[in-house]
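Report on one structure; see the data block that follows.
The complex appears here without one of its protein chains, the remainder shown in place.
Labels run A, B and C following the written order; every chain starts at residue 1.
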Amino acid sequence: MKAYPLEVLSNVQVSERYWHMKVDSTIIDESITAGQFFNIKCGEGELPFLRRPFSIYRINREEKTIEFLYLVKGSGTVQMTKFVPGENIDVFGPLGVGFSLKEEWDSILLLARGVGIATLAALAQEAAEKNVKCVAILSARSNNDLLAAETLQGFGATVVKVTEEDGTSNVENVQRLVNQLFEEHDIKAAFTCGSMRLSRLMQRSAEKRGIPGQIALEEHMGCAVGVCYACVCDVRGPHGINSVRVCKEGPVFDLEKVVLT
Amino acid sequence: MKAYPLEVLSNVQVSERYWHMKVDSTIIDESITAGQFFNIKCGEGELPFLRRPFSIYRINREEKTIEFLYLVKGSGTVQMTKFVPGENIDVFGPLGVGFSLKEEWDSILLLARGVGIATLAALAQEAAEKNVKCVAILSARSNNDLLAAETLQGFGATVVKVTEEDGTSNVENVQRLVNQLFEEHDIKAAFTCGSMRLSRLMQRSAEKRGIPGQIALEEHMGCAVGVCYACVCDVRGPHGINSVRVCKEGPVFDLEKVVLT
Amino acid sequence: MTKNLKLDVKIGSLHMKNPVMPASGAFGFEMASLFDFNELGALVPKSITKYPRGGNDTPRVCEVTGGMINSIGIQSKGLPYYMEHIIPEYAKYDVPLIASISADSIEEFAEMSEIIGKDPAVSAIELNISCPNLEGDGKAFGMDGDLSFELIQKVKGVTDQPLIAKLTPNVTSIQEIAIACEEAGADGLNVANTILAMAIDIHTRKPKIGNVMGGISGPAIKPIIVRMIHQVRNVSTLPIIGCGGIMNSDDAIEMILAGASAVQVGTANFINPLSMIEVLEGIKEYMVEYNISDINNLVGKVNIPSSTTTLY
Partner (left out) sequence: MTKNLKLDVKIGSLHMKNPVMPASGAFGFEMASLFDFNELGALVPKSITKYPRGGNDTPRVCEVTGGMINSIGIQSKGLPYYMEHIIPEYAKYDVPLIASISADSIEEFAEMSEIIGKDPAVSAIELNISCPNLEGDGKAFGMDGDLSFELIQKVKGVTDQPLIAKLTPNVTSIQEIAIACEEAGADGLNVANTILAMAIDIHTRKPKIGNVMGGISGPAIKPIIVRMIHQVRNVSTLPIIGCGGIMNSDDAIEMILAGASAVQVGTANFINPLSMIEVLEGIKEYMVEYNISDINNLVGKVNIPSSTTTLY
């Protein structure tokens, strides 16, 4: 990890609330894995004060670029929309521990909500590269927010969309879909990101079937490198519950071990 | 006075340290006089925190524009260089009391240093409009900083330049010039801005000859409208020395009354 | 819809039609052409001293991250001028006038309050107890609970006007001072004045303020003031005026949720002369959005999780 000056190649609005940014990652000579994140300085001056953490949405190893998909939320992400191609931005990372696809997982289910889709997209990409069959349930407020579905489909993933707009995103329906897809596709591992409610659902469902899985968590951060203990969450360990750092031991954790509140 | 959203028409670097900005003043329906100033919001967000005061450099009544000439000094003026044509900026004013040219003053001498030239330029323009003969001594570090000389010459002013670069800006030489120009042009009133040292010189010289005059002062400001008493200076009044507000009673004061420190 | 909003708040017998007013020293009738003063909840002129005062050396203000430092030194024309020229100027408006007083001793506070209190144009007195006690050790009255008690009690004895104690945030325990003021009979508490600060120009090596130190105001201090409002609210039943760093209606609502019944806007006026009007409009919009009919129902309504330790 390092604070890299990366050149913005493109930064465009892709839907009402989402933006997509591609940066040149040639100078990063460390390995980057799906599920890791970068802490981005969103403005040149003092505003916003802290960096903002973003997962990697796509890693293009040949063309040496990485991509981010971000939701415009507050001051930091509003500033980010002002990045222009050609500009060098200050991107700190790669940070944390990403997903790990075990050899035996030949068929995986992803359950993502909202901007959690950005995080799981990189995993779908990796699955495609490793010829792992990938099925994804993507949940969002509206179809407009589900633009990343095509990216996942591009990677060969089977995508099921649920939204408030269509009245399909309620817990019951998602539970039904999860059960159905677990069966239909002989799922070996489950992954989730973006919603506490859906994560609990996935945790229970996977546990019932004895299926392993991983979850990517979000927490407000200070240092993003593990020194300040701002970003903790609880995980079950051999000796009881441990408080661990999302930025350092995570953001990806074993689904079965995380204490979801 | 009011906080007007004014459209930037141009904003360009005119020399190493100076920038020139023209804004559309159509929506200002108050009268604006030379020596008055505007308090400009230099950035959209919270930085810089305070507004920055700038004199009017030129008033173009027909085309309904006003111009500023500014020295890039710190955070505020650095931000101002980022204003682009078409952008609306937040300009508060017109503020304070400007110069007043009396009928009988048919020949005036200006002595300006550095960015003080910006302030006196508007006066030279008014003099030209009123057919008043105008002679100016402009002092600066380098000839590069004396770009406004041409503007004054454009108004028909006789301009004498002195600089550190040429070794001509020392007090003795300026004193000699002031004496000489007072005589040569039968000066009726003296004006100065931009340097304490030169202001004292002008004050003494004018006093000796019994010539009236005016001076434009600068002081760090809070409100710029007279409520906070941040910007005071001392002037001699009928009952002794009074503390008055540069933003409200000034920035232009009678040269003979100001207590220069 | 905004027609039915109840925005009026009370501080003792002082009745304001809405909770938004200027902070002393950052407001004056020079602003009268900028907006209609009748829109405000109250008018608060600059603190007045008994005798004329020249104020401090310039520069009197400097900019810092998220705010400014000022050390004006309460430049003032003295009480007689104030009574004759300043009060009548504000009396023209149909809005209660809160007179702010600074004094060097408790006796002077009482003396001035008695005189000002008799003016029918005045609706309340704000005691700027953040100013130094020249007869004591030079520390502000408001840094000492006993002195604050004595000061308020003395003033209470000479006037029937509602009394607002303007606290200084430069203390170990603002709660202690708040309790002392309440016990002494204050009708309201202003939380708070500026925080003592200093900035140095590293090139000239001189302080950026002529008087070396000054008070910091602006958004940089808001989280400290919000904390103090919450602390005071927990120990006192007096209405609180929140003051320090309000730039917009979100900031004002934050202070109201922390426990303020009204707010004062200072430095923001320098940056946006319409700040106070916009703060008021924003509060109304928030009330409509969240279906709050009476502003008083928002006061102190921050949701504190029950599990919280009380130690910080």
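Assume a residue touches a chain if its C-beta (ideal position, glycine included) is under 8 Å from a C-beta of that chain, and two chains touch if they have at least 3 such contacts.
The model shown is predicted, which means the values in this text are computed figures rather than measured ones.
S.K.: Since one chain is left out of the picture, which of the remaining chains does it touch in the full complex?
M.R.: A, C
S.K.: Of the listed residues C:L40, C:L79, C:M143 or C:V299, which contacts the missing chain in the full complex?
M.R.: Of all options in C:L40, C:L79, C:M143 or C:V299, contact with the hidden chain holds for C:M143.
S.K.: Just one of C:L5, C:I115, C:M198 or C:V235 touches the chain that is missing; which is it?
M.R.: Residue touching the absent chain, from the options given: C:M198.
S.K.: In the whole complex, what residues of subunit C lie against the chain that is missing from view?
M.R.: These residues of subunit C touch the chain that is not shown: 56-57, 64-67, 69, 71, 132, 134, 138-139, 143, 170-173, 195-200, 202, 204-207, 210-214, 216, 219-224, 226-227, 230, 245, 250, 253-254, 257-258, 286, 301-305, 307-312.
S.K.: Applying the definition given at the start, please give the residues of subunit A touching the unseen chain.
M.R.: Where subunit A meets the chain not shown: residues 1-3, 41, 46, 48-51, 92, 219-233, 243, 248.
Rule of thumb we're sticking to: only the chains that are shown with their structure count from here on.
S.K.: Give the label of the chain whose average Cα location is farthest from that of subunit C.
M.R.: A
S.K.: How far is the middle of subunit A from the middle of subunit C, if each middle is the mean of its Cα atoms, in Å?
M.R.: One centre to the other, that is 47 Å.
S.K.: Centroid of subunit A to centroid of subunit B, CA atoms only: how many Å?
M.R.: Comparing mean C-alpha positions, subunit B is 57 Å from subunit A.
S.K.: Round to the nearest whole Å and give the separation of the Cα centres of subunit B and subunit C.
M.R.: 37
S.K.: By the touch rule stated above, which residues of subunit A touch at least two different other chains?
M.R.: Within subunit A, the residues that touch at least two other chains are 46.
S.K.: Among all residues of subunit C, which ones touch two or more of the remaining chains?
M.R.: Correct list: 65.
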